[in-house]
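Only a single protein chain was left out; the remaining protein chains are all shown in position.
== chain A ==
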Amino acid sequence: MLAIQLAIKNLLGAGLRTWLNVAVLSFAFVVIVFYNGMLDGWNRQALKDTREWEVGNGQLWHPAYDRYDPFSLQEAHAPLSGEVVSLVQRKQLTPVLITQASAYPKGRMINIVLKGIDPDQQMLKLPTSLLKEDSGEIPALIGKRMAQSARLKTGDKVLVRWRDKNGTFDAREIHIAGVFDANVPSVDNGQFWIPLGNLQQMTGMENEATLLVAANTHTVQKTGIWEARDLDFLLKEFNEIMDSKKGSSKVIYFLLLAIALLAIFDTQVLSVFRRQKEIGTYIALGMTRAEVVRIFTVEGSAHSFLALLLGALYGIPFLAYLAKTGIPMPKSAGEAGIAISDSIIPVYSAGMVVTTILLVVITATVVSYFPARRISSMKPTEALKGKIQ
C-alpha cells in the first residue's frame, strides 16, 4: 500500500514528464484496441456475408470442380441422384450449375461465367425472386461490379454466347432483371445468375449441377459422387488473409508500444540515477532493497494504469462513435476480391480489451523493473551521499 501511495505521489510530482509518458502509452493502448476491433469487425462481417451470399453452411462439389480453375467447368457437372434430389426438395440443398460464356454488351466481348440457380431458393441472399419474371426472355441477375465493368443496368438486354454440352455454339439475348449489391465479390465479378432450368435447357444438361449449397440446418457430408466442402475449407483463403492481416497489424502496434515503453524505461533509468539520496534514505529508514525496487517498479507500472484511465477517457467515446458509424472503406477495396463492406463496424470483445490491458500493464511493469533492479546493488551509504554508482 505504501509503495502505491509513494508511487502515485512521485508520479504526480514528476508533472509533465509523467503525463507525456502516460499520453503516449494511452495512445498505443487505444490504437491496439481500435486496430484489433476493426479486424475483428471485418472478419465477422466478411464471414457473415460470405456465408449468406455464397457458401451457405457448406457445399457439395462435383469431384472435377475447382473454383480457381475455369477449365474444370467443362467436366464438372453431373445429374442429381435421388438422394440429392430429395434433399433439394426438402430445401436442405440448392443446386447451382456453372458454365462459361461470352457476353457482348454494346459490341464488346467479355468472358463471363453463367450460373444457374433456382429462383425460389432462399438459402443465399441473392435476390433470385427477380428471376421469376415470365417475359419470354431469359432473366439474369448481375452484381454491381459486373454491372459497372460491363456498363449494364436493370432492364438492359445483352447478347450472350455459350456452348452446350456437345460444344455447339448457342446465343440468346438475356434481360438484366436486377443488379444486386453484395459485399462478396466472388458472387459478382464476371458472373451472370440465371434461372437453373434455363441454363440446364440451354446447355442440354437437364437435371445437372456443378455444386450444391447447404442450408443452415444441413451439415454437409459426402453424398454419392458429391464431395463435401465444409466452411473451414470454403473460408480457408479468407481466414489465411485475416491471419496475415493480424500478423502485420501486430508489427504496427508493437512498434507503437515499444516507443511508449522506451519512454517509461528512460524515465525509470533517470529516476534511479537522480533519486539516489531518496533510495539511500528508504534503506536507512529500514526498507529492504527489494522493497525499494518494488516502490520504483510500481511507480513505473503506475504509468500504465494512468494510461488506461486516460485512454478510457478519450478512447471510449471515440471507439463507441466508430462502432456506431463504422469505418468507411475505399470503393476499390472490394475489387481486390475480398469480402469487404462499404464501412466496417468494429467489434470490441471483452477478451480482446482485457488482453490489451494485460499486455500494456505487464510490459510497462517489466520495463519498469529492469532499471529499478540496479537499486539492489547500491551501497546505502554511498546512495545517501548521492554518489553516482
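Some observations on this one:
Assume a residue touches a chain if its C-beta (ideal position, glycine included) is under 8 Å from a C-beta of that chain, and two chains touch if they have at least 3 such contacts; residues count from 1.
FYI, contacts and distances are computed from a predicted model.
Per its UniProt entry, the chain excluded from the display bears the name "Outer membrane lipoprotein-sorting protein", taken from "Cyclic nucleotide-binding protein", "Outer membrane lipoprotein-sorting protein", "Glutamyl-tRNA(Gln) amidotransferase subunit A" or "STAS domain-containing protein". Contact with the chain that does not appear here is found for just one residue of A:8, A:23 or A:159, A:159. For the chain left out of this panel, the touching residue among A:9, A:172 or A:222 is A:172. The residue touching the chain not shown here, chosen from A:2, A:109, A:252 or A:270, is A:109. Residues of chain A in contact with the chain left out of this view: 70-71, 73-74, 100, 102, 104, 107-109, 111, 159, 161, 163-164, 166-172.
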